[in-house]
Structures are given as structure tokens and as C-alpha cells.
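First the structure, which I've put down as C-alpha cells, then a few questions once you've had a look.
Yeah, one chain of the complex is gone here, protein chain that is, but the others are all in their spots.
Chain naming follows the written order as A and B, and within any one chain the residues start at number 1.
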Amino acid sequence: MVMLVVAFVSFSLFNFVGDPINNMVGEETSDEERDQIREDLGLNDPVHIQFIRFTGNALKGNFGISYQLRRPVSELITERLPATLELVVISAIIALVSGTLLGVYTGINRKGFLSDVILAISLLGVSLPTFVIGILFIYLFAVILGILPSFGRGEVVDLGFWSTGFLTLSGLKAIILPSVTLSLFQMTYIIRLVRAEMMEILQTDYIKFARARGINEKSIHYKHALKNGLIPVITIAGINIGTLIAFSIITETVFQWPGMGFLFIQAVKFVDIPIMSAYLVFIAFVFVMINFIVDILYYFIDPRIRVKSEAVSG
Amino acid sequence: MASQRLTLLSRIKDSDIYFSFIKSPTAIVSSVILVIIFFCSFFVEFVAPFNPFDPSSLSLMEAFTPPSWSEKGMTKYILGTDGQGRDMLSTILYGSRISLIVGFSAILFSLLLGVTLGLTAGYFGGKYEMIVMRLTDVQLTVPSILMALLVDGIARGIISRELHDEMAIYVLIFAIGISEWPQFARVSRAATLVEKNKDYVSASTIIGVSNILIMFKHILPNIMRPVLVIGTIGLALAIIAESTLSFLGVGVPPTTPSLGTLIRIGNDFLFSGEWWITFFPAIFLVLLAFSINLLGDWMRDTLNPKLN
Partner (left out) sequence: MSFLKIKNLSVDYKMRRETINAAKNVNIDVNKGEILGLVGESGSGKSTVGNAIINLIDEPGRVSKGSIVLDGIDIHADPQNIVKYRGKKIGLIFQDPQTSLNPILTIGEQLIETIQTHLNLNVDDAKNKAINLLKEVGIKDAETRFDNYPHQFSGGMRQRVVISLALCCEPELLIADEPTTALDVSIQSQILDLIKKLTKERNLAVILITHDMGVIAETADRVAVMKNGDLVEIGPTKELLTKPKEIYTKSLVSSVPPTNKKISRFKIIEKENKKQSDTNIKILNRWVKKEISDKDLVQVESLSKTFDDSFFIESSKNSVMAVNDVSFSIKEGQSFGLVGESGSGKSTIAKMIVNLFKPSSGDIYFNDVCVTKIKSNKEMLKFRKQIQMIFQDPYSSLNGRLKVKDIVSEPIKLHNPSVSSKDLDDYIYDLLESVELTQQSAERYPHEFSGGQRQRISIARALATQPRLLVCDEPTSALDVSIQAQILNLLKDLQEQLNLTILFISHDLPVVRQMCDRIAVLKNGKLCEISNTEDLFIKPKHDYTKELLKLMPKIESIYK
């Protein structure tokens, strides 16, 4: 459903925003030639036929040719995809793991000094725009200290279908700053959400009742509260990965990381519609997959969804 | 009349909100900072030492002057100058005005849109509610910055390039505003659902009060607390979004630079050692966002609405 809507939006983008012919050819092209191209591209066909053709092509991974770079979009995307995915996966792990841990810690130890410090930093983190963090990191680690590279992916190893930066030292060094930058904003966000969730659960009656039964605090925190608290974290994690992909646009710009976000921002500036619509379809696909996985995880974790309540008379 | 005003004042003084405000140093400090920033930005013509957009006052000779306390600094340029010899302090104040105007307008736009849709959806329910909520769900999964980028990209496609510079600020407001409204819609719908089931709404219906009046006279004031909290946090987000877009080069045109534009321009000089050109606008931006977030955080704790 969502995919169809997105496909339609990107199709409209493709067709109605600006004149594709104008974008493709130079000023000196004659009207006859334009008509010829129009006919060749099938732009004179009825809209629904064009839409079906667009969807069919999209399914085959064919999004046309970039106006600006004059190369097939699918080629550009597959070339850039590994860089973005490696960045996002590393950032997601950093953000989720440390965010959840710190969130649980501050939720349980509400009044500790360390909690206050973590909270103050997390609020600062929410206020720091990603690009500012990136610039500060570059200035600190690349300009002043000179220990980490400030741009690019370093050396990459080409595995044929995938080019990875994980296998070389320079590649690993290069990913540190961008991934930490990207994860920081999300991490602070997760800390706050998890903390709020834990605090709310610790107020509930069943926690009180568990206390009244003499269950020890450790079990109350880590067995009773944490398990309930982690259920919403799954949703957060899902949204988090989506957001990271979007924010990778900024990080990639700051660190000149050769990923899809960098490609996209160039496309927006030069109104390179085929790349924009392909990126949109890609993002939508990722979101739909994430939602699907989140739903499945919920099914396994929350008994209220898995086990239907039977009608029992009391 | 006087006595009535007095009672209003004493009511405010008596309220828990006032009490928790004067008990919270962070709330006081952050609101003082905000008041100063707002004041300086909106009366920038009278406050700023220079007008950085007046070419006659610029001198390329004085470009790249470092801040006044460093060796080569000049006292008249407290925070130094940029590559065109513009006073940094003045440029920052002018820039923050743009950032604030865009931020406020965008958040106001999304607040009006979101609350109206959320309130009506929650109140009327049915298929209308389903459509509105499905729309917010879909849009909430798309991160706001991406949404804003898309809107901006589309606008660039539709509007011709010359017009675009003029329209840029409106496009930006629209792009940020349209990406933030689902938050307001969700929160106000959730609050409306709670309020709608309260008996005072039933009582009004039974008395014969019309739907419009019930929604705007009875329900709206009761759902404003969570909306204001979201609005405050949203303002910080909108300002950050604006600066991010400007930093990416798709925001306001360089002729009227906002904080984000200034940081982007300054970023180019970072490696050659002119750190202050990007550093001060960045600090200013963080200070602004941090103060708003501190205030928003305090509001959330005090008004204690259930968010999400």
C-alpha cells in the first residue's frame, strides 16, 4: 500500500515537476527533435500507461538516467549503497546499545549525580544539530589532533557486489567520526525515551505489588520493568534506523562520505528528478521492511498480541 | 477592574507553574537567555554594532580579523570578521533573526494545521479520523528533514530559478512546517479523545451546544498544555531544521544568511585556521536550541502531559 503511494508520488515527481525534456537536452534542440524524444520516451502515452511502465521499470530497478551525471540511476545507487549502509548500521548499533543502556540506567537511578550528568548531556545532544557535531569533531580530531581523517571512506576493498571499508585500517578509521556524529543525536533521543518509559513502568501497580511481595529490587528492575520497557524500544529502533538513513544525508555532506545521501543532496540542488525519485522509492522500501520486521518482533515479544485472550467467565 | 487584574496576578503567583518556575534555576536562566536573544534579534537594527549588508561599511582590508581578545584582533569587531570583512556579531544577530522568523512561522504553521486536523479527527472520529491518522503515520515514518528536503526539491522543480531566491524563505517555512505537523495532529488527537469522553463534553451536548463551539470553546483550551510542550520542543527542532537545510545549501539564499548559512560559509575556512567564522554562529545556534529545549523540558515535567 505505502509502496504504491510512494511509487505514485515519485512518478508524479518524475513526470510533472519541470519538463523532463528541458532537463535532458540543450537549449538549441529544435521542436521536432523534442517531439521525437518525447515520443521515444513514451511521454505522449496516457498517464496510467506511463505509470504502469514506471512501476514496471522501478521493479526491475530501472529509474532512468541522471540528468546531471548522465549515467543510469540504478548504477549510481548500487555504487553508493554500501557506503551509506555501512555508516547507518554502525551508527544504529552505537545509538541503540548505548542509548538503551544509559536510558535504563537513568530511569532506575533517578536521583544520582551520574544520571543528572547524562541527562544534561542528552539534552545538549538534542540541541546540537548533526552538522555542528560533525564540524566540531572534524576540527577537534582532524584539524587540531590530526588523528582521524576528516573526509571520505579511506581505502575500500571491492568484493564484487559490495565495496567495504571494514577490511582496511584507513577504512575503519574513516568511519569512526561520521558514525559517532550520526549516532549522537539519535542516542540522546533514545536515552530520553527509554528513561521516560522506565520511570512510567516503575510507577505501575504491578511493580508496587511485586515490591509488596518482597521481590528484590534487582529482579524488579531487570526482570519486571526492563522487559516491559523494552517493548516500545523496538518501535523506537525501527524509526531510528529510518531516521539515521535520512540524517546520513547531512553526515555524508559534512564528511564528504561517498554515499547515497551525498548523491541525493546534489540531486536536490540540481533538480535531478530521476535520482530524487529513485532515492524516495528506496527509502520507502527500507521503511516498509523495517515496519514489517517490527511487527514480527512485537508478535514474539508481547504475549498480549501473541496469545488471544479466551472468553473465560469469572 | 483593578481588583480583577490583581486577582489574576495573584492567581498566577499562586499557581503551581509559577512556583515550580521560580524554584527551577535552569528554567529561569534559559528563559532569560531566550528573552535576550529574541530581543536582540528582533531589534537587530538598533542593537547590532554594524549593518553587515551595507556595502559602504564593509572593508575587505579588515576581512578575517580574529576575535578582539586574540593578538591580531580589533576591539571594534568583538567576535572578529568574516571573509568579506563583515562583523561576526552583527552577522550572527541578523542571521538569528532569519532563523527565528523561519522557525516561529514554520512551527505556527504546523501547529495550526496539526491541531485543527487532530482536534477534528479526534472529535468526529470515523473514516475521517482514520484517513488523517493514516496520513500522519505515513508521514511520521518519513524523517522530517527528508520531508523538508523533498518539498524543497519539488519547489525548485516547479518554481523558476530567479523566483526561487525570492520565494526561498516561504518555501522553507512551508517545507519545515509540513514536516512537523503530524506531531501536533497526533498529540492533539490523543488529548481530544481523552477529553471527548469526559462528561463535561456530554453535558454540553445535552445542553445543546453546537459541535464547533464544543470543539473550540470546551476541548481546545483543555488540550493546549501538551500542544504547547510539543510546540516548544518543535521550535528548537524547526530552528535546527532550518539551519541544517541552509547548511546543506538548500535553505535561504546566501544574500540573507541565516545561522546555518553562516556555518556553511565558515566551514570552508576551518582548515585554514579561521575557526571563529564557523565557531561563533555554531555556538550561538546551540545556545539558542539548548535554551529552548531546557525550557521545553521543564515545561514537560511541570505540565506533565503524557506524550506519545
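Things worth noting here:
Here, a contact is a pair of C-beta atoms (placed from the backbone, for glycine too) under 8 Å apart; a residue touches a chain by one contact, two chains touch by 3 or more.
If you're wondering where the values come from, they're calculated on a predicted model, not measured in any experiment.
Considering the whole complex, the residue from B:Asn51, B:Ser68, B:Thr116 or B:Asn222 that touches the absent chain is B:Asn222. The residue from A:Thr100, A:Ser163, A:Ser183 or A:Asn228 that touches the chain not shown here is A:Asn228. Only one residue in the set B:Asp54, B:Glu71 or B:Asp199 touches the chain that does not appear here, and it is B:Asp199.
Mapped onto subunit A, contacts with the missing chain fall at residues 204-206, 208-216, 219, 223-224, 227-228, 231, 301-304, 307, 309-310, 312-314. Subunit B meets the missing chain through residues 16, 19, 125-126, 130, 198-200, 202-209, 218, 221-222.
In the analysis below, only the chains that are shown with their structure count from here on.
Look at where the CA atoms of subunit A average out and do the same for subunit B: the two points lie 24 Å apart.
Taken in their complex, subunit A has these residues touching subunit B: 2, 5, 13, 17-18, 123-124, 126-132, 135-136, 138-139, 143, 196, 239, 242-243, 245-247, 249-250, 253, 264-265, 267-269, 271, 273, 276, 280, 283, 287, 291.
Those residues of subunit B lying in contact with subunit A across their complex are 138, 140-143, 145-146, 149-150, 152-154, 156-158, 236, 240, 243-244, 247-250, 260, 263, 267, 270-271, 275, 278, 282, 285-286, 289-290, 292-294, 297, 307.
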